[in-house]
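The complex appears here without one of its protein chains, the remainder shown in place.
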Amino acid sequence: MTILVVVEHDRGSLAAATLEAMAAARRVAADLATDVSALTLGAAADAVASVLAEHGADTVHQVHHDLLADYGPEAWGEAVAQAVRALQPAAVVACGTDRGNEVMAQAAARLGAALVVNCNTIEVSAAGDATAQWTITRSRWGGSLLERCTLVAPVKLLTVTHHVFEASTSPGAGSVLPLPVELEAWLARTVVAERVERAAGVTLSTAPLVVGGGRGVGSAEGFASLEELAGVLGGVVGCSRAVTNNGWRNHTDQVGQTGTRIAPDLYMACGISGAIQHWVGAMASKQILAINTDPEANMVTKADYAVIGDLHAVVPAITNEIRRRRAQA
Amino acid sequence: MTKTESTKPDRARVVVIGAGIVGNCLVGHLARLGWTDMVLIDKGPLPNPGGSTGHASNFIFPTDHNKEMAYLTVESQDQYVARGFNNTCGGIEVAREPQRLEEFKRRMTSAKAWGIDARLVTPAEIKELVPFINDKILLGGYYTPSVSVVDSLATGTQMREEAIAGGALRVLANTEVLDLETVETAGGPQIKAVVTDKGRIEAEHVVIACGVWSPRIAAMAGANIPLTPAVHQMADVGPIDILQQSNAEVAYPIVRDMDTFCYERQSAGSMEVGSYAHRPILMRADDIPSIKESALTPTELPLTYDDFDPQMEQAIDLMEMLGDAEIRYAINGLLSLTPDANPVLGETPEVRNLWSAAAVWIKEGPGIAQLVAEWMTYGYPHMCDPHGSDISRFYPHEKTEWHINARCNEHFNKTYGIVHPREQWASQRGIRRSPFYAREEALGAVFFDARGWERPQWYESNAELMKKYPDSCKPRTHEWDARWWSPITNAEHLQMRASVGMVDLTAFNEFDFEGDGACAFLNYVCVNNVDVAVGRSVYTPLLAPNGGFRGDLTIQRLGQNHFRVITGAFDGGRDNYWFRKYMNEFNEQRAADEGDVTFTDRSQGICTLGVWGPNAAAAMSKIVTDHTTASYDLSQDGFPYGAVRDVLIAGVPCTMFRISYVGENGWEIYTRMEHGLTLWDSVAAAGKEFEIIPVGIGVYAVTGRIEKGYRLMAAELESEYNPVEAGLARPKVKSVDFVGKAAYLAARADADKNGPAATMCTLSMDSQRCADGYDRFPTGGNEPILTLSGERILDAKGRVSRVTTAGAGVSVGKFLLLAYLPPQHAVEGTKLQVMYMNELYPVTVERADATPLFDPTDARMKS
Partner (left out) sequence: MRVLVCVKRVPAPGAKINITADGQAVDTAYLAFTTSPHEECAVEEAVRLIEAHGGESTALTLGPGDAEEQLRYAASIGVDKCVLLPIDSDGSTGGDWDPQRTSDAITTAIQGIEAADGAFDLILFGNESADSGNFQVGIRVAHGLSRPMVNGIKGIELGNGGVRARRESETGVEVYVLPLPAVLGVKEGINLPRYPTLKGRLASKKVALHVVCPSGVVGGQQMITLVQTAEKASTTVVLGHGPDAAPAVVDLLEELGLLK
């Protein structure tokens, strides 16, 4: 009754998150006094067997099939389901990434089994016993709330929250075994058909980085330094309502209740006091860095990071620092 | 470091809690008045800490029927203008229903009184001003060009930063108040310190300017600020092309759709639709979410759409373009409601030096901040009389959640309603009833509310009497004039003057002052000398330190060291507070061997019956005895005017006080509540042969009073006016010091030299005939007195001449008005005009002093 780890890779390139799943699997395996095995899908992944062994895989099951040459959620899920039926592991663990969760959900649907995603802790009450209680703590609300739940299933399907378990080496036997699967041709319908470059010209609502300017920018011309910073980072410039009201920028650049709602990885709010009107549009940002002269400004107190100071001095300094480091690299 | 960041001090002269419009402006005004060593605290960040100021619509419609609120609103708008944060856009109140057009005429009248430029507009004119409005559904409008949108955050920030720059203020944002400490003093609890999550600050004064959180903060000190957080729904819809094209924050006049209780206010490219039409949604201060728990801010709760949907339909009816606008921001915004819809200002009666500056709207914020600053500085405001907002006005039952919620539920939908000056509450009735109540009810009394007391305004049982006085008991043609009124009052008036009537005055307050210091203390708070013989009485004003009126009452000397104050139902709470405040100071300053004074509120145990009329003495003589069964000498010689005597009436101990507020011979008779019914029945039986009738407050407070020219606290008597101007100055001023004496002496000296700036006058209407051909009857709601050319009349101190009381002088056959007039007009026989419902009526000055129009020599009272 092994603990099977589903290895995530992109055409042979191992996803680092897989090693977190390996670490989690080793912990569960220790509780259950069993071993850890890994499952790689597609011939391109054969090469990662040694890395998996270094991270505790006693056995690496390799699946080869033409349909697995590139990623396809249904083909991958079907392959995992067949592997589970063949190997009868105690649990299957993948990392809670987009692909990890998707493949495991496809497999779970095919197995008619429960799947608990984004686990933070996994407790098993009695080792090796079929009556063992599995109690899990998992992330909800993007990690702002936790759920404790039980998992009852013949095979426990799990994904672990990205960045919770730390990858570490722990040599395993690393025996490589081929695992045959039968995949029907129609599963090709969800295999990646082609790849394209990211569309040029990111928009305010989809940009990974937004540099916002508020009343503190002072003028239409004042936005030049913000444009420059956004330019070097591949981001876009947004603004608050005060700015459009003053005619400094077009309404299409307005972030807020009555403008665009943004959700970038980082929002750099420069000279923005943080009126609710604006906050509503910006609050979905993953991280917020406020640059403001007033440390008590709403935007500063709500931000994750802040620089206290005049944006007209701070913003060009950041741009210069980026250029300096790139020149060195 | 920046200008708003401060470190926490260990002590301060004053700590102001709350950095909304009120707290910010208050520290600004206090700094201007010389205060230093101040701390301003808010639990939220600046400039928008998350209270009601942050989501306010920020517009000002200056017209208000209430003088205090009108004055504070106009003053506030002036302050916004002076600071450059006032954006004038104009505003139109539109009518869908005919009765609204009547209300607009009333608004025109109030606008005239306060000097506000306003005009009535036709649907076509409205369409010109607001091209996207559907004029087809409108009957007309009331347009005020000076309506503006202000920047309350910027104004507050500027005032706060001025105080900081002047070195007078430290600011602690993101600082939560955890507790208020008090210390016990001889005069009760006194504020000691504010405990915050950043430490403790000892303070001489603490001001609660916390808006919807005020009750919660006050409770930390054992004080009560009676208000409730309540929802006002608001949605920002847009973008709308025509508004975007205007390229301005507000290019079009704000529209108040009065009959749907909604407004539409441009907000740059979108329209803000606000409503007072939905069901009242009240909360508790403790239940408001924290800043962290709030998706927006604690006072911007999610809109409950079902409540708002009907308003959306009405909004689209008015402005079709709104239908295609997107709902981008919609909230259940919290604001503060109080039981009577007025602010809650002043020192809390429970805790010394703990002040309330709560339940204030943006439109009156800066003015009220100045008012409170003056109050703290001078002991009473100089700007205007604050009686309508004074926190001490509330009786205990009015500070309960029961009362607050019931009244707020009742008046919320009247925010844009048409409220009659005599309008009666429907909720929380029957809270206080006199022992006569059952008899009165059986007599068909129509009860009016007097701060919880049920008082008969008139008696349907007297309807038959109208046949006896047909010329004086005509119905009023206009429904507005006749509302909350009956011609029976006039019949009761004449019957009382013809024979005798009995009036339930149980709503009076009786305050007993006892002890060695009682006489000295009362002499310190009263204008007139209370050191009279035992069994005698004194009528006296109380003055504010600035020499204006603060109270008006009678005091009986029941013993050498025992005085009883009699004051009205509407002033009881405020008078109670005022006496206690000065008594505490008096006792503290007095040496141990000088003796204290104690205060006992006897109001709950005493009922009062007034018996007046030419046959009052004859009727009472049948039942009044001394402590035996021997009849009592009720003659003017044996029981002169102003005397107070303990007697038996039908064997029941009573106290009789020969006095009158209606100009007739007779008494106020007091007895313990349990004897009340015996008293009533005995008087009714004794008076039967004289056709005694029960008489309502309609006579006592209006018709009987006005033809005697008697002044009423909070109507004629306000702190803007002094006894000289009110005609209540006595020839001499007593030698001992009293509150307001210096200012009063100065006012007398000034009047001696220059004449008073204004004088209380009695005017009569020469004609009441309106343009539609019937008579109108002003309600006494600040109708302006105008010159013959229609000009507003202002005295040398800038005070406007307006009607303070209006009523029928039934016995003199004229409709009378009381008003202050400047010297050039305060001359008997002068012809002027009064505006009522936007029409002008000719009036004549009948009296330019306190001489009664009816029975000028008071012969009837003293015979």
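Note that the chains take the letters A and B in the order they are written out, and that residue 1 is the start of every chain.
Criterion: a contact is a pair of C-beta atoms (placed from the backbone, for glycine too) under 8 Å apart; a residue touches a chain by one contact, two chains touch by 3 or more.
Every value quoted in this text rests on a predicted model; they were computed, and no experiment measured them.
Participant: For the chain not shown, which residue from A:Met1, A:Ala109 or A:Val176 touches it across the whole complex?
Facilitator: With A:Met1, A:Ala109 or A:Val176 as choices, the missing chain is touched by A:Ala109.
Participant: For chain B, which residues reach the chain that was dropped from this view?
Facilitator: Counting only chain B, the missing chain is touched by 237, 287-296, 301-303, 305, 309, 312-313, 315-316, 322-328.
Participant: Since one chain isn't shown, list which residues of chain A touch it in the complete complex.
Facilitator: Touching the missing chain: residues 10, 71, 73-74, 96, 98, 101-102, 104-106, 108-110, 113-118, 135, 137, 139-153, 189-199, 205-206, 208-209, 233-235, 260-261, 263, 265-266, 284, 287, 289-290, 295, 300-310, 313-314, 316-318, 320-322, 325.
One rule holds in what follows: only the chains that are shown with their structure count from here on.
Participant: Using mean C-alpha positions as chain centres, tell me how far chain A is from chain B in Å, no decimals.
Facilitator: Their C-alpha centroids are separated by 63 Å.
Participant: Would you mind writing out the residues of chain B in touch with chain A in their complex?
Facilitator: By the definition above, chain B touches chain A via 1-2, 4-5, 45-48, 54-55, 173-174, 236, 238-239, 244, 247, 249, 268-270, 296-297, 300, 328-329.
Participant: Could you list, by residue number, the parts of chain A that touch chain B in their complex?
Facilitator: By the definition above, chain A touches chain B via 241, 244-245, 247, 251, 257-258, 273-277, 279-280, 293-298, 300-302, 308.
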